[in-house]
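A single protein chain has been removed from this complex, and every other one stays in its place.
Presenting subunit A:
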Amino acid sequence: MTETVSHAPDDLTEFPMPRAARCPFDPPEALRARQTEATLSRVRIWDGSTPWLVTRHDQVRALLADPRVSSDVTRSGFPHISPGSKAGSEVRRSFINMDDPEHSRMRRMVTAPFAIRKMQALRPEVQRIADDLIDDLLAGPKPVDLVQAFALPVPSLVICALLGVPYADHGLFQRHTKVLVRRSSAPEDVSAASAALTDYLDALLAEKQAHPEEDLLSDIATRQVATGQLTRQQAARMGVLLLAAGHETTANMIALGTLALLRNPDQLDVLRAADDPKTVAAAVEELLRYLSIVHSGRRRVALEDITYAGVTIKAGDGIVLAGETANRDPEVFPDPDRLDLGRDARRHVAFGFGVHQCLGQPLARMELQVVYSTLYRRVPTLALATDIERLEFKHDGAIFGVYELPVTW
């Protein structure tokens, strides 16, 4: 893949920019080039609109935390990720696409199960899930696709248990989630997939209302839906969000993280030798920084004129915040393109920043800590069973990763 690097600040490069084949982990050169410019510049997205592009760590954090910047997908000027996400934005609307105070009211209904103490209580269960899957992996044929055999089932089993969704239905919701996260999905397919998922969650919520169990959907059904704080439709959309978010992100972190570690054997050794939770926790933060996963920019729209970094973002202007370059900002992370599990990477923005910062981050952290501290130790000879050049990367995904990761041991 060739790249056109332009240095003219107002040159309207298409966003997202193509990534160089040379290193799938690095942000596109053209995007990095923007980072050296102090002022904000514009890009052109799929619908011809020209939102502002934000690439530096300080600027990304400041604007994501700015109350004059809106996450409301129904506002005009909002820079949608794809035709599909624009078409379905009204029906799919949940708290991630709303502003305060509505956002905060709805978000707080589902924060309880993600508290740190609850995560500690859930850790043995996640460890058991990971261990069982590794047992199966070791007992089965090789090579095997690590995505299907491990990276996807771990977060899927965990989020299903937490929400109270029967894992037996995973074929159905994983199929629809795939459509939702592909930028290339046709608008009508995105709408159909969201409708199918919402209907599925709606039926499940009805069942939970009648027969509540110990899970988050039962909580929502009996507390918020029964008392009229949420309609069942709203609750179902919230369920879709949690289910989809719980899948795509962590699964990609596991598969892509494994690939990154296999390419950096000295760093993989750090994890294999780690026998304290602090080293593992730091490694997780560094892999989150290095990989970022969300490579399509966090999308916002300005509510009023904001003068920032030498420009005036006008009310109604779209804003695209590139977390993957913020996480490679040399001002904050020296030698940023080096995967260094020993560095302090906590200030990364892989979970976003501001009031919309990822709700599931304590869960994601815990899952990744369990997985990274278990998989490479229990399968010490783990190796890629194909050439990296043959891997298909999710260049068209809202979340970056690999479609398949054939491994052997």
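Some points to look at:
By definition in this document, contacts are C-beta pairs under 8 Å (C-beta built on N, C-alpha and C of every residue); 3 or more make two chains touch, one makes a residue touch a chain; residues count from 1.
Quick note on the criterion: contacts and distances are computed from a predicted model.
Protein name for the hidden chain, per its UniProt entry and selected from "Oxidoreductase", "Ferredoxin", "Plastocyanin" or "ABC transporter permease": "Ferredoxin".
From the set A:12, A:33, A:206 or A:355, the residue in touch with the chain omitted from the display is A:355, counting the whole complex.
Checked against the full complex, the candidates A:20, A:33 or A:65 give a single residue touching the omitted chain, namely A:65. Taking the complete complex into account, residues 64-65, 104, 107-108, 111-112, 114-117, 119, 281, 346-347, 351-359, 361-362, 365 of subunit A touch the chain not shown.
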